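Mind having a look at this structure? Questions to follow.
Note that one protein chain is taken out, while the other chains of the complex remain in position.
Chain IDs A and B follow the sequence of writing; residue 1 opens each chain.
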Amino acid sequence: MENTVVSATNFNAWFGDNHVVKDVTINIEKNQCVAVMGPSGCGKTTFLRCINRMHELIPGATAKGSMKLYSDEIYTMNPIYVRYKIGMVFQRPNPFPNLSIYDNVIAGYKLNGLKVPKADLDNIVQKSLTSAALWNEVKDSLHKKGTFLSGGQQQRLCIARAIAMEPEVILFDEPTSALDPISTSSVEQLFHELKEKYTLIIVTHNMQQAARVSDKTAFFYVGELVEFDDTKQMFTAPSDVRTQNYITGRFS
Amino acid sequence: MDARIGIRNTKSILFKSFIIFLAFVVTLPLIIVLLYIIKQGVMQVNWHFLTHVPAPEGEKGGGIANALVGSLLIVGMSSLVAIPVGILAGIYLSENPGTKLAYYSGLCVDILQGVPSIVMGIVVYFWIVKPFGFSAISGSIALAIMMLPIVIRSTEQTLLLLPPSLKEAALSLGVPYHRVILKVIVPCGFAGILSGIILSIARIIGETAPLLFTALGSNYLSTNVTGAMESLPHLIFTYATSPYDDQHDLAWGASFILLMFVLILNIVTKLITRKWKIQL
Partner (left out) sequence: MTPLETEITALKKELVSMWMLVQSQMNKAKEALVSFDKDLAREVLIKEKRVNSFELKIDRDCENIFALYCPVAVDLRFLLAALKINTNLERIGDIAAGIALYVVEAKENFDPKKLESTQLLRMYDESVNILIDTRMAFEKEDTALARSIFKRDDVLDEINEKAPVVIADLIRSDMDNVAEALYILSIIRKLERVGDQSKNIAEEIIFYVEAKILKHQESGKRMLEGEE
């Protein structure tokens, strides 16, 4: 329990009257890669967006219950600080089209108007791009626009942008659903390296992906957390029949 | 079988030629008007024409310097007012679609866009000119009101086209809302907003009706914005209806200049949208 980074206790979320996340209790440990899967509309993305308080930006969205980062209650912290500590990578690669690759990586500093010496910025850019396995591909074109990269490279650029802020946790919202298979496997490969330093929470539609990349898997169904267990256990002998039906594709 | 395919091919070729012919017919009036104005106007334009005020009636020579300066001043002042207000309103509309306020202000913008320019002129005339007298400022106000809906709508449309993921990307980095707008949303939509602005300037620079009531017109070179001032469209209007041939020539020259102005602005817009287009 000391290793717990993110913990939700009886957490609920709504869109207007629509109760999308129901009484979820989950503890996510440090340096683990946790996959969140479930059928469409099961509340998994909403739950993810509750963790860094992106959920509340949607008009009519509300949340209730306890959500902690270490021992701090996320919902009493400044949302801006929460998002420094919990980075996010989205479904479609979304580098800032008006910024160069270099500026995209340090966008978190630049857009927030944080003053950092140039040498440090160079350092951050190189380190983050290296961690995102992109440095070798872009080191000669750092000042080209980020949108000139391929889809997979753009997504890794977005990952570098999240890493640059030195977060505790990185959330991934279906990070490879818009990528081709080669880019997908390069991003998946990255997860294995990233979890050495960060805690990763990945929402995915793709069961095989959950199986391949994660240490633990959470299965959501109609807003409830049905099962949360070691991925190996989940994919060989799930304890809930709904999980079994879902992963074997026998869902009616 | 072959014969039937042959007939079909002939039919489609005929249809295609017909469409091309129609497209040509449509552009014909435009080409004729342009050629005629250029033919009539280009002879009038020289350095003297651009730097001198009109000659007194019946005399040869003279230029349109007063109208040029006047038009630039009036349009400049209206841009100064309309552009910031328009952009901010456009941002509001694109950021808060579906709210009541956005709905009604959007409606007002549409109505404003449909108001005939002469009506705008008369309103400004009764509000400002009646109490304070004819002035360039009152002209600018009328034109600014005409500019607003174009700037607002073009800003709104441009920003609505930006994917929401862009905003989410910035928010997820902990960027506060006002910085998201200023540092991400507006820069990304810059080309679109700028071309909207230029188009709106091109639109109002040729506007005559509101200026009739407001800036009135003057035969002298004036930079006093609280007094009456000449402008290009107004000069064309007065001189074209005068009985002197010399003044008709002056009007043709001024029309040519105005036309060139609008043309250049349009070309610049096209270039900006092409060159600065942000690849999403």
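Here are some notes:
Everything that follows uses one rule, which is that contacts are C-beta pairs under 8 Å (C-beta built on N, C-alpha and C of every residue); 3 or more make two chains touch, one makes a residue touch a chain.
Every value quoted in this text rests on a predicted model; they were computed, and no experiment measured them.
In the full assembly, the chain not pictured is in contact with A, by the touch criterion defined above. Contact with the omitted chain, checked across A:52, A:204 or A:231, is made by A:231. When the missing chain is restored to the complex, the residue among A:78, A:189 or A:239 that touches it is A:189. Although one chain is not displayed, its contacts with subunit A can still be listed: residues 185, 189, 192, 208, 211-213, 231-232, 235-236.
Rule of thumb we're sticking to: only the chains that are shown with their structure count from here on.
In this assembly, the C-alpha centroid of subunit A lies 47 Å from the C-alpha centroid of subunit B. Against subunit B, in their complex, subunit A makes its touches with residues 52, 54, 57, 59, 79-84, 87-88, 90-92, 94-98, 107-108, 110-113, 145, 147-148, 158, 161-162, 165.
On the subunit B side of its complex with subunit A, the touching residues are 98, 163, 165-166, 168-176, 179-180, 183-184, 187-188, 190, 278-280.
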